[in-house]
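Data first, discussion second: the structure below is written as structure tokens.
Left out: one protein chain. Kept in place: all the others.
Moving on, here comes chain A:
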Amino acid sequence: MTLAAGALTTQTNPLNRVLDLHRRYYYYKRTHLTSSIMSQRTERRGIHVDQSDLLCKKGCGYYGNAAWQGLCSKCWREEYQRVRQKQIQDDWALAEKLQREEDAAYASSHGAQTQPHGQSSAPHPGHASLGPFSKFEEKKTNEKTRKVTTVKKFFSPSSRTPPKKETQEGKTPSPSISRHSSFETDQVSRDFVDFLKNLQRPGREIHKQCRAFIVNMSSKKDLSAEELSECVQDFYQNMADRLMSHFKGSSESVEQVMDQVEKYIMTRLYKGVFCPETSDDERKDLATQNRIRALHWVTIQMLCVSMDEEIPEVSENVVKAITDVIEMDSKRVPRDKLACITRCSKHIFSAIRITKNEPASADDFLPALIYIVLKANPPRLQSNIQYITRFCNPSRLMTGEDGYYFTNLCCATAFIEKLDAQSLNLSPEEFERYMSGQASPRLHSSEGDWALAGSAPDATAVATTNPVLVQLNQNLELLSGLISKQERVTEAAQSLQADLLSWPQSVEREVHGVLEKYPLEVAPRTVSAIDANNVDNDNLPPPLTPQVFAG
């Protein structure tokens, strides 16, 4: 049906007009006779419309309309309402499903004294009347219940712990937080529950704690960023201490659980605590962004970066590093943001390694990172740094590798903020001119203003010309080469075309010549009867005669 409707609606305008005219006319007459006339007429205009295409798709006998997907007005109204009704019910069912899952998860944290999963017991009003859809709904509810039961199974009271303090939290309006949560947060919650499954009893305890904490935090919206950070850090600390005593000091398990806890609560809290209105993070973001923009003229040589971007692999790594540091803003969990920084750093190390052929030290790394940050101008850099500092699990920030790279990013940002003529080995006047846009170092780089002393590796100091310009020139050369090649190809094609055009003429000429030379003489045909006497029998060989051999 949709296919037919689609075919109809894609017809061109005049056709529609014609159809419309026809429809009006035949609707009025509505006889079978007319249809044949119509088909004649349309055929004359080269249009093939079948009678059945014009009737209502419902088969009610009335004529349909393309605008109503081939239905007549009455059937269309019915159909439309039905679809809408179904949509509403679907949405409702989905909302209910989410709520049940939430309830199940939540109730279980109260020692699983649950039963309120109504399951499929309450059919939606008006179901019965909707024949074909009720089946579909049934399937859906089946799916739903299956899901709920698995969650329930996992939280079922079969475990030996008696429900402890279920009293004071009984009335917390917990599901309301998740009510308007996005798909992502739902996914994270599900993962979290899945993860905690493996932990059994402590898993439930952890889940309860986290939920209570989130509820608690949602009521503290107007605290300052520092106070929020304090709350979260205290929570981490308490959780880590408890886990520590539970796992008897196995720090790996503790870290693992803490990562999950961080992921869960920070995904939930992100909206409220990232770049909060109570802080001036946003202002700082803008300031940094403008600052980096103003410093667009800083070259790789001024920073003494030991990366040679003319090597394709190096520039590839540089691009990847830039992408990674920009991607940081799109993550919600502090640890995921850290992972972006780490990936960025690894790409920088690769670039340095390729250029210098030795492992990168901090002396190489920090300038390179500064360069990358300047190139990338990562969105909301300050907010992200603040967010990670405030809400990341401390053990990761303080000692781990991720922490080291994060610290370097902080250093790079601080350096960019305070950057002055001296830190680029420029004279203050030059710096001023570049900053104000009166001059650009790229234009007279041949002067070698920044043949830098110190630890600048020779390779990069020699490459005084801007690699971008070099690349540009190369590309231009390549392009002009391509253009000349193309011209040659076009010429050849044109000559070929001329040849092709002249060829039939020459063939014709030749044929004419031959024909003139050897004119065709048509000998008058002598038609003779087969059995005529004058057939030149004499020329025929004698008939075969059977020969008889003796013996």
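Here, contacts are C-beta pairs under 8 Å (C-beta built on N, C-alpha and C of every residue); 3 or more make two chains touch, one makes a residue touch a chain; residues count from 1.
By our rule, contacts and distances are computed from a predicted model.
From the set "Ribosomal RNA small subunit methyltransferase NEP1", "Cyclin-like protein", "Ras-related protein Rab-21" or "Glycosyltransferase family 62 protein", the protein name that UniProt assigns to the chain left out of the figure is "Ras-related protein Rab-21".
Across the entire complex, the residue among A:A93, A:L223, A:M244 or A:V319 in touch with the chain not shown is A:M244. Checked against the hidden chain, the listed residues A:G61, A:P312 or A:P359 yield one contact partner: A:P359.
Of the residues in chain A, those that touch the hidden partner chain are 229, 233-234, 236-238, 240-241, 244, 249, 251, 254-255, 258, 304, 346, 349-350, 352-353, 357-363, 365-367, 389, 394-395, 397-401, 404-405, 407, 410-411, 414-415, 418, 422-423, 454-455.
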